[in-house]
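Omission of a single protein chain aside, the complex is shown with its protein chains in their original locations.
Residue numbering begins at 1 within each chain, and the chains themselves are lettered A and B in the order written.
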Amino acid sequence: MESILQTTFPFAVIGIAIFLAFNGVLMIVAYTVLAERKVLGWIQGRIGPNRVGPWGVLQPFADLLKFIFKEEIAPDKSTKFVYFLAPFVALTCALMPIIVYPFGPPINLEAAGIDLAALLPYGLGEGIKQIPLTIAQLDVGVLYILAITSVGVYGIALAGWSSNSKYSLFGGLRSSAQMISYELAMGASVIGVVMLAGSLNLNEIIYAQIHSPFKWFIIPQFIGFIVFLIAAFAETNRVPFDLPEAETEIVAGFHTEYSALKFALFFMAEYVNMFTVSVMGTVLFLGGWYIPGLSYIFEPGSIPYAIFSHVGFLLKIFGFLFLYIWVRGTLPRFRFDQLMTFGWKFLLPLSLANVILTVIIVFLLNR
Amino acid sequence: MEPSLASYLALSGILFTIGAVGVIYKRNAIGMFMCIELMLNAVNLSFVAFSRYYSDVTGQLFVFVVMSVAAAEAAVGLGIIITFFRNKLSVDVDDASILRN
Partner (left out) sequence: MATALFFIFAGFAIACAISCVYHKNPLYSAISLIGVFIALACVYLTLAAPFIAVVQILVYAGAIMVLVVFVIMLLNLEEESPLNRLRYLYGIGGALGLVLLAQTFFIFYAVTKNQDKNLKPDDSVGQTLNIGAAMYTEYLLPVEIVGILLLMAIIGAMIMSRRLRRAKLELVVDNKEE
């Protein structure tokens, strides 16, 4: 009994952590949708949803119920298997990066004054010095996120192909072309940060920016930050790069033929992707969970320090999400040839120039 | 307990076999291209397995080179396929017989 417990305990802890993280992120995503509708309403001089609950705070749950109880419709000549596979691919690939998010600083059990060995039975807590607030400390965190999000394009491309509709096919083709083009610029804009931090691990990158807000990589890597931001908008198919689902041109793009819960999966995937690129922007350029001056108030490693850092991390992400909504309320859409010209002839050379500049400066500083 | 080196090599061999048979059976150019990628991947697997069991980083670097070659092959190969399709409206390799007569 004891040995079984000792073997399964780490898996149980990881399972609970994944469950909490997934549900937390999905809850934030649900309220991002509500916030988007409210903010867009204010930008356009409307009120926004306000019927379900006070100020409409229960609107996401009403939406979910509506999505669940609507009828599932599949087009007559669609390729059924691929048609059902596509939304799952999209949402799975959107959710998988959650395991490497650095949600907060590690809690040092000695500094926090907790004796885990005394709290847990069967000696389960022995030898644990600190609790990291990251599910998986991957050695290659940045590359992992880039890789998984690049697989996410299949969801959209396959949805467009399998629906047997010309609008969907246009949406799918546009999406795959756009994703390939802007992935390069995004990857190249991250290289500068990785060079300065000397690691691909997200927590190590945060530790390289700690001690002062002037060490945040947004200052030495400002060009990289701008390129990253633009490419992030394109990667998540948001205005002004929302050509795969441009409603004035191709009805609803790749999800024209999707209804009910399958549409909801695509919808959630888009917003989880927004969350992911916001996390990347926060971690790579804005210091992640680091709040200037917090270490003078609380001791690093204690529980209140972790909680306040976590709140700071979320606030930075909400800033990014607000920027997304703001841009959506403000800017018009690109034309497709403008999109390609902008991506290949402006953004990619700019990010490569940034990489070369960073190499030269790092080389001169380390001489 | 870890799987032995032999089991990785067996997996690599089986994948290579499937890819090789596929190249012969497939008649359209894209299918053949994909089977070649499968064979390259099988070889990569054995490189990584050797690299781990003999603690030598060379194997992993060779995988890197193979991946770059595969990417170059994808760019040029798909360019050829698109040009061929423009001329023949087909990607069946049996139609590539201009030089025969």
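FYI, a residue touches a chain if its C-beta (ideal position, glycine included) is under 8 Å from a C-beta of that chain, and two chains touch if they have at least 3 such contacts.
Since this is a predicted model, take the numbers as computed values, not measurements.
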- prompt: Who touches the missing chain here, A:Leu5, A:Leu173, A:Ile210 or A:Val362?
  reply: A:Leu173
Hidden partner interface residues of subunit B, rising order: 1-11, 13-22, 24-28, 30-31, 33-35, 37-38, 41, 44-45, 48-49, 51-58, 60-61, 63-65, 67-76, 78-83, 85-87, 89, 91-92, 94
- line: Residue list for subunit A contacting the dropped chain reads 82, 85, 138-140, 143-144, 146-148, 150-151, 153-154, 157-158, 160-161, 169, 172-173, 176-177, 179-180, 183, 200
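Note that only the chains that are shown with their structure count from here on.
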Task: Mind checking the centre-to-centre distance between subunit A and subunit B? Centres are C-alpha means, answer in whole Å.
output: 33
